[in-house]
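Step one of this worksheet: look at the structure below.
A single protein chain has been omitted from the complex, and every remaining protein chain is retained in its original position.
This part shows chain A:
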Amino acid sequence: MANEENQGHNNPAIPGMDVEGEKLASELTADDTIRVSKHNTDKAEIDGSRAERKTSYKVEDFAPLTGREEDWRFTPIKRLAGLHTDALTGTAPVIEVEAPAGVTVETVGREDSRIGSAGIPEDRVAANAWSNFSEATVITVPAEAELEGHIEVAIKGTEMAPAAQHILVETKPFSKAVVVLRHTGSAVVSQNVEFKVGDSSSLTVITLQQWEDDAVHASAQYAALGRDAKFKHVNISLGGKTVRVTPSTRFSAPGAETEMYGLYFVDAGQHIENRLFVAHTVPNCKSRVTYKGALQGRGAHAVWVGDVLIGKEAEGTDTYELNRNLILEDGPRADSVPNLEIETGLIAGAGHASTTGQLDEDHLWYLQARGIPAEEARRLVVRGFLNEIIQQIRIDSLEEQLMDALEAELSISNN
């Protein structure tokens, strides 16, 4: 088992090297099918199944946080700066949307019937935002539209009073869209972001957290997928003091597919947390989760939790989740916890892997033996490690910007 944190050991986190997670599908079966007769995880009995977690739009339905809750146990609660306790009355980050022709962008009140069509909070901080937001941004891609270019949503923090924010993106049937959510500036904000992915539509979301150093950000991002829908989520956290993103995918009909990617670069004093949830509750859907992070500096803390639930009805499910952490120097801490709950017999495949390790000395040796200075060798290897995620963006200018941003991150710790 390589799925717990691990620091200071020379334990390569690069694919193809030592530590590999298990791939249940190939381990357990001869014929591509896992057969599990009943509830099989002890974990479900101890913690309660992920399926049974409380959901509510109202903050008062959730008990005040102590930090001992399963889903908050890695979070420095004090650093939430009131997002879990205060009425969120601050000015929310300013949203500016640039969208190709055909896309509708609206600002609507709380009572709008579309709100809540893709998500419902599962924790107190998200519910607090839901209870407090005053207006929502709703972006709609009409049926059969295939957009030229992407929808750019600039989200600029302007003040540090705790605030609530709500965004909803809907792709109508047979449409195709790419949305970039770009978070910058300074803010203390709890967000609910809903993605309603219509039947046979395809939505790619790139959410960038490039906050200033003081920002506190909790973002519950919910995707609800229709029949044969395709969803791709690329979640990139570079800036901010405390950033906790909880992306989830729920399937409502067969044939849908979700790909969830993540990249984080955690510096000294930063807490970056990603908690994924994929709920396979209908047959024949597919999910892939791939998160990679690099950590450097004292007090840098990354948390990755990947919950995948395969319900009784979810026959033919195909799922794999992966998290890799690369610790660049002494000081950081990475927690990585994959959870796979399987309640059904006939599935196509299910597996997970998690590794946390340092740069592989052999890689550096080889590059240096060809004349490449140590520092540059290190950069090449780290860039290579993270590039797998950057490549998923498929917007050249954005990929370049992020490569530059990573370059800047890497130059912080040239020890």
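The definition used in the following text is that a contact is a pair of C-beta atoms (placed from the backbone, for glycine too) under 8 Å apart; a residue touches a chain by one contact, two chains touch by 3 or more; residues count from 1.
As a working rule, contacts and distances are computed from a predicted model.
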| item | value |
| --- | --- |
| Among "4Fe-4S ferredoxin-type domain-containing protein", "Fe-S cluster assembly ATPase SufC", "Cytochrome c oxidase subunit 1" or "ABC transporter permease", UniProt-listed name of the chain not shown | "Fe-S cluster assembly ATPase SufC" |
| Per the touch definition above, residue among A:Glu98, A:Glu376 or A:Glu400 touching the missing chain | A:Glu376 |
| Candidates A:Val282, A:Leu367 or A:Leu406 - the one touching the absent chain | A:Leu367 |
| Residues of chain A in contact with the chain not shown | 14-17, 361-363, 365-374, 376-377, 380-381, 383-388 |
